[in-house]
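With one protein chain withheld, the remaining protein chains of the complex are depicted in position.
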Amino acid sequence: MTAFFFAACYHGAGMAPLFLEIEGLACRRGGRRVFSSLSFGLAAGELLALTGRNGSGKTTLLRALAGLVRPDAGTVRWQGADVARDIDAWHGRLAWLGHLDGLKGDLTVAENLVVAQRLRGGRPDGLEGALLAFDLGPLAARQVRTLSAGQRRRTALARVAFSAAALWLLDEPLNALDTSAQQGFRSALQAHLAAGGLAIAATHADLGVAGARTLELGSSLSHSGGGA
Amino acid sequence: MTAFFFAACYHGAGMAPLFLEIEGLACRRGGRRVFSSLSFGLAAGELLALTGRNGSGKTTLLRALAGLVRPDAGTVRWQGADVARDIDAWHGRLAWLGHLDGLKGDLTVAENLVVAQRLRGGRPDGLEGALLAFDLGPLAARQVRTLSAGQRRRTALARVAFSAAALWLLDEPLNALDTSAQQGFRSALQAHLAAGGLAIAATHADLGVAGARTLELGSSLSHSGGGA
Amino acid sequence: MADLHFLANPARFRRFSQRVLPGLGFATVLMLCACLYMAFFVAPADYQQGQTVRIMFLHVPSAWLSMMGYALLAGLGASLLVWRHPLAALMARAAAPVGASFAAVCLLTGSLWGRPMWGTYWVWDARLTSMLLLFFLYLGHIALSRAYDEPERGDRAAAILALIGVINLPIIKFSVDWWNTLHQPASVTRLDAPAIHNSILVPLLWMAVSLLFLFVFLVLLRTETEIDRRRLENAAAQEEGAPA
Amino acid sequence: MMGGFTALLARDLRLVWRQPGDVGVVLAFYVVAVVLFPLGIGPETNVLQRIAAGVLWSAALFAALLSLERLFAADHEDGTLDLLLLAPWPLELAALAKCTSHWIVTGLPLSLLAPVLGVAFGLDGESLLALFATLLIGTPTLSLIGGLAAALTLGARKSGALLALLALPLCVPTLIFGAGAVETLAAGEGLATHLAILGALALVALGTTPWAIAAALRQAGE
Partner (left out) sequence: MMGGFTALLARDLRLVWRQPGDVGVVLAFYVVAVVLFPLGIGPETNVLQRIAAGVLWSAALFAALLSLERLFAADHEDGTLDLLLLAPWPLELAALAKCTSHWIVTGLPLSLLAPVLGVAFGLDGESLLALFATLLIGTPTLSLIGGLAAALTLGARKSGALLALLALPLCVPTLIFGAGAVETLAAGEGLATHLAILGALALVALGTTPWAIAAALRQAGE
């Protein structure tokens, strides 16, 4: 399972206690403040579960961390350096799973993974492993448009696992997954964390990973800043 | 809550033990057989939970029941009559919730509900109740495109509850809902069943309704036909 | 530049404009009255064109102002995209319809003038067409800035368009030189001495100045309104409160 | 039954009403498209006058097609098409309602705008009236045929290529008689036959396309 993580690229910087630091982050959508002065940190091997009611700002926070939404205030630091300084390098470090799966219906499952990896500038090695982890072997040659909702979600998750990125940003990863796929996701996530990776996942269900920290977004916390 | 169900329109036919009967249903997608000779029945006030692995055919079955997909074989009967005979009347009896929410981003939450009801040929009475049941009161005047994923899903569920249809067909209704919204959905569903309504819901999670029957679709069952 | 930065803050701008606007409005009205009088009663009729020459006093300044207005949009677009000046977006929103109106006036007076001069209201020559395109670019700017639900996004999209569309300005300016057309070549704005008689040139320039005052007045006034409106919208949005 | 029809029509018009700019945009596109041709051709008035009707009609066709592309696609993507398919009244009426709202929003304003542009091409009063009349009778056909093409391209993947092509050839008769009517007038003949033919084409389209559209939508829902 861990075979397809380039562990070296985010391992070995053991002296830095916190990989990711968020400080005073604030976002607004459509003129409304979603959260403000949000601060927290995440160390290697840690998972942060974002919870909170519908509309509390989980998706917004994830998009702001990725740099897809420009925050009103605050900084995101990776190993001490502001990520806005070299946004391309930052993008190279993270893997994204949104509400939408980000797959091309006309390409097959395998092609989707390979293309996504090439677009990240990576080499598509170890495809088999990623497919296997999400039980996609028999579907590898199927066009994505002929897949069911859960099969598509699994493909999107396989893309994340395949990316070998240090930080996973996941928006409701368990959506549409059946129990065995949820189990597969859990082991992939645990392997990622064990290899020193970081993950932030918005979720309404229990992710089932021991030692996960939780950040609850919500009207009360979001204004005062939610410590993890 | 039950105020906006026209209970009369599907109550009072107490002599018929089974409202819905499915017999020998078979569907194929893209040349592959998804399920065949599927038979089951559902009486008034009953809930059937469709479970099964990703790709086992839950969505296909729901679409076939609604008449959106033409089955290869088999019949669907409502109070003894084949629904294919008068498909418009059949459509008038059911409420649909798909993987997609079926909402117009440019309309507000309240407008979406009213318009959907008008399109069903119904009168938009008791809107307040439907909004309240899913905690949508404060969002009623917001354009749907500015809502978060869960807020949209709640609006789609409110549309179903508002429809006063006898049969609810729900594809993964719990998707993207936070815990309190899940609770709200459960009470709405229970009220619907208590008023003599029927519901079939594809789900990977527990719906949390006592006395629900389960039909597991899957490679082993789907060929032999899954009794409930 | 320092001044611009100073005014980039909407609240400060509002204080500034409230102080300036009444005087500016008064001056604009006075000057317009004086200039219209000059243009229609003092300036002589042209020996070739007769009374129709008076259309020029409206036509030429509005052509200049509509081009200047678009250059302003481009400048505001740059300062929105590069420095994120919040005021730039509001001012661009305010300026676009004003500039579009001047472009429309230029087109209208031009074609009214064309009837007696060229025997037709409209010909598809390069100057006229590129001017029409300027009008379209204004329309595109207005449409784009209103095509988004989040006004900020409309502002930024329109700013990008303004920066690209600025290419049209030199085309308008030099179209008469690049293609030989019906339209008058530059006779005022030339490198050497203007080729117009002073009795017409002077009222023309005065007219241009007073219409410039009108332009500035309208843009400032509309910017102020935009600021108030944006504030009201934001307040309304906040009032809806924490979403359920 | 008619309740559903009017509900759908009202919904679509309300969606447009929310974005009145969208109508303006189609009109603006029309103006720009009409302006482009003289640009390419050059400013000789007699040539322009000669081809005015053809240009004004063809541009109307393009404007209609351009705005038709999304007629059903939007409903398909947000899942409301499923709700239409599941409405308890004939899908044919829904198809008709969609095409009607499209015509109200594009065909009608285009018919009103075309004569104004015709002035710039130097058309005389009678020709302008003929232009208006032919567009008013002809544009419903374009909306219906275009609606069919839009519905067909929603469905099976491969047919998309073949069937997008279908719209233009099907619209050719309307175009020929529409533009032809104005030219006939210039040649001193009456309008009546041309208008009658346009009317007949519209009736044929009205009598066939709603069923075809409904069938196409049903298979897109599968």
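The first chain written gets the first letter, and so on, giving A, B, C and D; residue counts start at 1 in each chain.
Operating definition for what follows: a contact is a pair of C-beta atoms (placed from the backbone, for glycine too) under 8 Å apart; a residue touches a chain by one contact, two chains touch by 3 or more.
Just so it is clear, the model here is predicted, and its values are computed rather than measured.
Partners of the chain left out, restricted to shown chains and counted across the full complex, are A, C, D. Among D:13, D:28 or D:215, only D:28 touches the chain left out of the display. From the options D:51, D:104, D:200 or D:215, the residue with contact to the chain not on display is D:51. When the whole complex is considered, the residue among C:36, C:68, C:81 or C:196 that touches the unshown chain is C:81. Contacts to the hidden chain, counted on chain D, fall at residues 19, 22, 25-26, 28-29, 32-33, 36-37, 39-42, 47, 50-51, 53-55, 57-58, 61-63, 66-67, 69-70, 74, 77, 157-158, 160-162, 164-165, 168-169, 172, 175-176, 179, 183.
Mapped onto chain A, contacts with the missing chain fall at residues 63, 66-70, 88-89, 91-92, 94, 96, 98-107, 111, 115-116, 118-121.
Taking the whole complex into account, chain C touches the unshown chain at residues 81, 126, 129-130, 133, 136-137, 139-140, 143-144, 147-150, 153-154, 156-157, 160-161, 163-165, 167-168, 171.
Basically, only the chains that are shown with their structure count from here on.
Note on connectivity: the fewest steps through touching chains from chain B to chain C is 1.
Across the two candidate interfaces, A-C and B-D, the one carrying more C-beta contacts is B-D. Chain centres here are Cα means. That of chain A falls 46 Å from that of chain D.
Chain centres here are Cα means. That of chain A falls 32 Å from that of chain B.
Residue positions of chain B touching 2 or more other chains, listed in rising order: 99, 146, 148, 151. Of all residues in chain D, those that touch two or more other chains are 19.
Chain contacts here follow an irregular pattern that is not a line, a ring, a star or a complete set. Counting only pairs that meet the touch rule, the chains in contact are A-B, A-C, B-C, B-D, C-D.
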